[in-house]
Structures are given as structure tokens and as C-alpha cells.
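With one protein chain withheld, the remaining protein chains of the complex are depicted in position.
Labels run A, B and C following the written order; every chain starts at residue 1.
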Amino acid sequence: MSIRNEIESNNAAWEHSAVTLDIPVRFAETDQMGVVHHSAYLVWMEAGRIAWLNAAGIPYTEIAGGGNHFAVTGISVAYRNPARFGDVVQVVTRLESLRSRQVSFIYDVRNAASGAHLAAAKSEHICVDLDGQMTRIPAEIVARMLAGARELARS
Amino acid sequence: MSIRNEIESNNAAWEHSAVTLDIPVRFAETDQMGVVHHSAYLVWMEAGRIAWLNAAGIPYTEIAGGGNHFAVTGISVAYRNPARFGDVVQVVTRLESLRSRQVSFIYDVRNAASGAHLAAAKSEHICVDLDGQMTRIPAEIVARMLAGARELARS
Amino acid sequence: MSIRNEIESNNAAWEHSAVTLDIPVRFAETDQMGVVHHSAYLVWMEAGRIAWLNAAGIPYTEIAGGGNHFAVTGISVAYRNPARFGDVVQVVTRLESLRSRQVSFIYDVRNAASGAHLAAAKSEHICVDLDGQMTRIPAEIVARMLAGARELARS
Partner (left out) sequence: MSIRNEIESNNAAWEHSAVTLDIPVRFAETDQMGVVHHSAYLVWMEAGRIAWLNAAGIPYTEIAGGGNHFAVTGISVAYRNPARFGDVVQVVTRLESLRSRQVSFIYDVRNAASGAHLAAAKSEHICVDLDGQMTRIPAEIVARMLAGARELARS
């Protein structure tokens, strides 16, 4: 069974592979509009997918330590409501797709206290080596990400 | 003629209303992959649209001073090539659409020296008042943005 | 007894009023040297003093909500060892001095796992009003900060 097929047959499971990370808003993340600057959400999303990888059993330090990075090739964010200093934001991260050279994640950002929806977002990545050249995601990493996603969906 | 109609009839002109801003990459903008972190592009795009407004004759300090902000409701970025410390990046900003309550800009980010395409991006905004409530873009601001876009397209 | 005298007589107690905050290093905080950029420590120190104020029973949201800010007038940091992505840093914050218009905090930043000393730092602040003008720290805030420091030292 190819990675692609295995991935597609697991899509249903992935929908349930959400990992939740709570992040207290930093004062430095606000701007003079009195709310969090929109660029902070990209940093939160990054923290969210690192938490997803950790929860799935593949710490990003290990991927990077092995000489690979998931370079960002696309970002989209729909901002619904502002986040403010004093808030704790909740980033819910899901694996969206996994191919031999590409991976994407989707995110919901909420106010942890009220549950208000702050943003919906997506990130797309390619695997690169230490020289920044596109490369296949090592087979072992793919296998562990799939197993991790299945495990997360089960729990 | 409604603002909407006037906007649509000016679309052709806007395509040529590009404003170019050169930004030297900051060392602090790099990450341990050795290239610029993807969140920096949002800050460059913001600098780009502020340069567009300045060039169009409507400094953002004046919009903010009048009690309004163009809050970001959507961001999308397609990253093509990495930017590195030592590079000067060139942000080319165009007005994409202008409605009574919404405005959007599109961006091309290039390497200023080589012309290499680094990213294509878009930002969507609503107009908010000092309390963060959605409001109409003041008619005078709309008129000046339109006049500015036309002027930029002509020059 | 003046605030000043009360403060001085409490100095011994303050030495023990440490509040500890654990912060996972963010990937975005690294730079191309492969370690955390030195500017991130200022953001961590800010999070540390906000945690101190929370623990002392005076949330900073309340100070800001009352129309005051502790504007930063001085920062000094001695960096001992680098922090890396994957590390959790531990910020230990202590109140150093409290006067009618000024307050200062001291910080120790450590690697939470190894205990390695990463940085020693200090921040100095004045109280400003909503217009940014220097003003006295409201008496009630001073009293609560003193009571909080005493309580922290006891526990």
C-alpha cells in the first residue's frame, strides 16, 4: 500500500487527531490597536504543530536533528475575533494531509475561557534538507506521523 | 456613481498602482533554518501597504489619527524562495479592492538584487473604529485612496 | 511610615518573593546562529514580571485597566549560556525595589531541565498614565504589591 493510499484511507481518522495547546497572550504581541498583532498567530500555529508532533511521538527537535525541516510554503489565516492581552488562546491543530514530500496542518484558534472563535488557519510545508533543497520526508518519519495520527484519533 | 461601481471601473488602473518598498533583511528575522522566518513576511507586507498609502497621499498615521484602523481579516502567503540575512527584499504592493467597509491589497516580494520571486501574498481588511467595531471607511478616505490609486497608475 | 520606609524595611523579605515561570522556547525565537535571539529574553522577562504580579494578586490587566502602565525605563541583561529550540526556560522573577513612582524587577533565566544559568537581568520602570505621563503608582497598587511580596516571601 503506497503512502498516498495509506494517507487517504486514514483521512477520516485524522479529523479526530486534534492536539490542543494553551498559550497565554504576551504583552509584546499586542499593537497600538490594543489587540494582538495578526503576525503572532503564525507563531502560535507553529507552536501548535510542534505540540501536535510532540503528541504524535515525533518531536520536531528529532526531525531537525536528523537534518530535515518542514519549510513553510503556504499560510492562510481567516481572523474572526481579536485576541487581547490577558487572554489565554487555545490552538487546536490537526494534520490535514501527508504526502511523500508535503505535509499540511489546519488550526482553530479560540479564546480558552469563552471558547470564542478567533481564527481558522492552514499551513503547507515541504520537506527540505540542511541545504534547503526539497527532499522526501524520511519514510520512518512518515510512518511515525501516521501511527501518531491514528493513536491521537483513538484517544 | 456608487463607490462600488467607481471601484470596479477603476480596476484596470489599479493593476498599475504598484508601490515598491525595499527592506533590508534583519538578522533577528532569521531562524535556525538559516533563512528568514515565514512570519516576517506579514510585517513586510504591512510596511508595504503603509508605503502604498503614503505614496497614495493618505498616511496611515492620519487614518489612525482620525480614529480608524484597517484591521486584518485575512492573510494568505505563497512562499516561493527563501530570503536570507544580507538580502534586500523588495515588496511591491497593489490595491486589489476597495469597498465601503473592506479593502484588500496584493503583494509580490522579490529579492531586490536578483529579482528572484520570494512570495506572492494578499491581505484583507475591514475598517474598525477605536472600539474595534466594524464601520464604514470614511468617505473622504475612500475618495483619497481612489484618487491616489489613479495617480499612482498614471505615474 | 512612608511607602519608601516600608519598602526598605521589607527588602529582606523580597529576596524570597521569587515567582517562577516556565516558557517553552519557540522556533520563531531562534536565529541563524542556531540559538535563541537575545531580544527574546526581554519578552520572557516581561512574561516573568506579569507572572509575578499575578502571583502577588495584582494582575497587570487590572493595573492597565485602571489607566496605568509600568513603562520600561531601563533594561540590562547578562547572557551566560544560549537557549535552544526544544528547551524550556525558567524565568525566576523578584521585585527589587518599589518607590512611589518607580519599580524594578530582577530575573534569573535558567534551563528548566538542567538548571544551567542562561541569563541574569534587571528591568526598571516608571508608572505612566494613559497619556504616557509619569505619575505616582496608585497607593492601592503599592499596598497590594507590598502585601503580595510579603505573602510570596512567606510561602
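Assume contacts are C-beta pairs under 8 Å (C-beta built on N, C-alpha and C of every residue); 3 or more make two chains touch, one makes a residue touch a chain.
Predicted model only: the values in this text are computed from it and were never measured.
Mapped onto chain C, the interface with the missing chain covers residues 32-35, 38-39, 42-43, 46, 64, 69, 71-79, 82, 128, 132. By the touch definition given at the top, chain B reaches the unshown chain through residues 24, 26-28, 42-43, 46-47, 50, 59-61, 64, 85-86. In the full complex, chain A contacts the hidden chain through residues 27-28, 30-35, 37, 39, 85.
Throughout what follows, only the chains that are shown with their structure count from here on.
The central chain here, found by comparing per-chain C-alpha centres with the mean of all protein C-alpha atoms, is A.
Interface of chain A with chain B: the two copies contact each other largely through the same residue positions, with over half of all numbers used appearing on both sides. For the two copies, chain A and chain C, the CA superposition rotation is 180 degrees, given to the nearest 5. Taking the mean of the C-alpha atoms as each chain's centre, chain A and chain C sit 31 Å apart. Separating the centre of chain A from that of chain B, both taken as means of CA atoms, is a distance of 27 Å. Residue positions of chain C touching 2 or more other chains: 27-28, 85.
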